[in-house]
Every structure is written in C-alpha cells, then in structure tokens.
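Below is a slice of the complex: some chains, not all, each in place.
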Amino acid sequence: MAEPLKAGFEVRLANFTGPFDLLLGLISKHKMDITDVALATVTDEFIKYIRRLQELGEEWALDEASEFLVIAATLLDLKAARLLPAGEVEDAEDIALLEARDLLFARLLQYKAFKQVAAILSGTLESEARRFPRQVALEAHIAAMLPELVWRHTPEQFAALAAKTLAPKDSTPEEVGLDHLHGTPVSVKEQAEIIGYRLQHGQPQSFRALIADAESTLVVVVRFLALLELFRDRVVAFDQPGPLAELTVRWTGRPEGWSSDNMSDEYEQSHQGEEPL
Amino acid sequence: MSEQETGGDGLAALEALPGGVRAALEAVLMVIDQPASAEELAAGLNVTVAVVEDLLEELRQEYSGYTVKAPGTDVDDSQGDMDTDARTSAAPRGFELRNVAGGWRIYSRADFADVVGRFVLEGQTARLTQAALETMAVIAYRQPVSRARVSAIRGVNVDSVVRTLVQRGLIEDSGTDPESGAILYRTTSYFLERMGIGSVAELPQLSPHLPGLEGIEEFFDAERM
C-alpha cells in the first residue's frame, strides 16, 4: 500500500479509476442493486477509503479529489435522510435531497454503462491486435518513381522549425484562456459605478438585468464583486425568495451621498502593481 | 464510379498481363500502407468500382479458404461451394483481406499472432490502461466531445489520459466548441482500424447498458456546463 506514490491520484487509487468506480466497487461488494436506496450503507466505506487516500497522499491532488468529496457529501446526505424518520416530502430541502440522489444514481448508471462498453472495446482491441497489417517500405523500383523531393529549407530555417516543434507545449491548452483576462482590464470600481448609477436612478433590478449587457464572463464576475462591495458599504440590499431564485438588488443608500471613491478599495489595492484584473 | 463506367480500356490492358486485373489488384494491395477504398483502387487500376468490388470480395473469400472461380468468371458461387471442401484452396492462407475503416488492407491471420509477433515488434502497442479505455469509450460514444464533459462522466480529471490517447493516434482534435471554446475530440480512422470496424456506427450499442436513461445526455449537458 505504501509504495512510492508519484504518478498522481489514480495510482493511489490502486484498482479504482475514479469515484464512480470506487462506488460501483463497493456496491458490488455488498451485492446491492445500484438503484437501491440502501446505497447509504456504503457511505462509511467510501469515506473511510477517501480518508485513507488522504493519509497516504503527500500532495492530495485537489482537482481530482474534489469529485470524491462531492460524492462523499452526497452519500452522507443520503445516509442522514435515511436515519431520520420517514415522512412526507415537505420542504425544498427534501426535494433537493431527492434530486441529489437521483443525480448521483443517474451519473453512476451512466458511468457504469461506459465502463461496460469499455470492457467490450478492450476485448475487441485485444482480439484485433492479433492481426498485423501489412505495412512495408516501398519497394526500391517503385520508390524510384517518386518525384525528386523539393527541399528549400536552409539550416537556419530548419533549426527555427525544430526549436518551435521542440518547445514544450502547454499541457492543458484548453484551460489557458487567460489572455483575455490580461487583455481587457475590468475594474471593480468602474463596474460599481455603473451599477450604482443604474440603481440610484431606477427601480430595483434583478442581478440578471444588471449583467444583461456584460460583454464577457469577466465583467459578470466583476459586477458581482462590485455588488458585494456595495453591500458591505451598506448602500444596496438583496432580496431572494429561495436558493437559486431571482436575486433582486435595491439601492438603500442616501440618494446622492455615495461615490465609488468612498468605496473600500481592497480590490484595487491588492492588485496594484499587477496586471489590471 | 461514374466516368469509367465501361472500364474497357483499363481491363483490356491489364488482362494482357499474367494474372490479369485480379493479380494487378493484388500487386497494389502489397504496397499500400493504409486501408485503400474500392474507389481509390478502381481509379488506380483504371477499371470500374464494380469490377474492383467483385475482385476484392473474391480475393477475400479465396484467402479465407473458400474456393472461388478463376478471374472474371465470379458467377457460380453457389455451385463452387459444393465441391470446395476437400481441395487445396480450402486451406486458408496465412493472410486475409479485410475491409476496415473504409478501406481494404492485407493482414496476417489472427491464428498466427504468436508466431508473427516474434517477427513484428513494430506496431505492437502496449495495452491501454483501464482509465484510458474508459476515456476512449466516452469519446467514441459522445464525439465530438470536450475533456470537461468526459471528466464529468468519469468523475476524474482526464487531461493526461486524453494526451496519451492523442499521441497513440486513437483520438484527435476536431475543432473547438463554438460556445465554450473548448477543444473537441473525436476518434481517428486508426481507432477504427484497431477495432476492425468500418465506422463508429458499427460500435456496439450503448443503450442496452443504459436502462431507461435515454434523456441522460441532455440532462447532463444542461446540468454541467
């Protein structure tokens, strides 16, 4: 168990390739049907397993561990619900719990399906690997018919090409979209001013309306931060009837006594000397 | 298929050679290093696609030990089968002709894998890990698909596994998602070759493994991204 663990989270998982795999493993160990609500009985083991991984891992890869934690949390919820006296579904919390359970089952079933077809693909790949394609070098008399190669690269051009090709590629290009962050400076103060102006000179507005004209996700985020700042400065108030329901923002400050200059400028300070946010 | 419908010229020229068009087709099959479609072969031989298709099928059967009538006279298959069993050509050859990934290609017969493997280390690929297989499966059935979606289905980060699959030539970049800008991946024709199938439509059905979850994709799409 305590072998040198270097290569990442999956190695530490020994036989499991992810949280669903672990969950499926535990379920089949208990000979349970996946859709059985008694899923809660594997919760302890699941948590225990994660704890053990945590103890083993020098640097517990947060990124990959988070999925385990999400599932562990859902399992705990289910277990808690089971411990409580059975009753009618009454409030939003009960419904959320049921949804969480269904979501977990659905994801688990989906994963199980892919695991099954992966096993089929594996079998096919293995039996197909017993056939070797003929792929031999072109016979000399045929190769001789190929047109003479056009080669126009000077050694220097060739070296430049080699340098470019050998340069390490960013391993996760998909996640590197930071360019636009540095390209478009968006200031919390500026956005607070925009929001402040709209709210002072109009009716209470929903958050949705306040970000309707935001040209990028970054602006949405910054407006949200600006709202938090305004809230701390006690010039706005929020109304929200329930979780994830529409968020309405109203102006509660004195009509004219506010300007963004008075704003606590934690954001601007913390970013001084760096690229604009 | 169209402009050479007669196929007469090509046929006439090649028929003059020993073995005729059939042997010429075999000769071409000897030098290709990736599957060639009937259309490509027909164009190269300057005969019609129909002629090539008949010949390919004839060679395929012959290599597998079914007796087939000589060249052009491919008709009497039913009759041929009768007295076939005991004859020389009834023993399969050591190689086979297969239609895989949209093209035809010669392979050594699977029966002899152990012996052939001693000579051909090349192209023998290490087995995929369980994580790679599962990732491969999700991509095969959900393509084109982003790493984020594959991650969501498998519950773990798949970045390094995806990179390995790309290097192995089993999947490739197929552009970016117009909304998220994420790179989308799809399987390659090399994947089809390795699977011995003509197209992804021939993959085993996923639905029998997914009881009553027909709408699940949309569900997750909405929920995830």
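Per-chain residue numbering starts at 1, and chain names A and B are given in the order in which the chains are listed.
As a working rule, contacts are C-beta pairs under 8 Å (C-beta built on N, C-alpha and C of every residue); 3 or more make two chains touch, one makes a residue touch a chain.
A quick note: this is a predicted structure, and the numbers were derived from the prediction, not measured.
Undergrad: With each distinct chain shown just once, how many copies of each does the entire complex in this file contain?
TA: Per the file, total copies of each protein chain kind: A x1, B x2.
The definition used in the following text is that only the chains that are shown with their structure count from here on.
Undergrad: Quick check: how many Å separate the C-alpha centres of chain A and chain B?
TA: Comparing mean C-alpha positions, chain B is 36 Å from chain A.
Undergrad: Of all residues in chain B, which touch chain A in the complex?
TA: Contacts found on chain B: 29-31, 33-34, 95-96, 98, 105-110, 113, 116-117, 120, 123-125, 127-128, 130-131, 133-134, 136-138, 140-141, 146-148, 153-157, 159-160, 163, 181-183, 193-196, 203-204, 206, 209-211, 213, 216, 219-220, 223.
Undergrad: Which residues of chain A touch chain B in their complex?
TA: Chain A reaches chain B through residues 8-10, 17-21, 61, 63-64, 67, 71, 103, 106-107, 109-122, 124-136, 138-139, 142, 171-174, 177.
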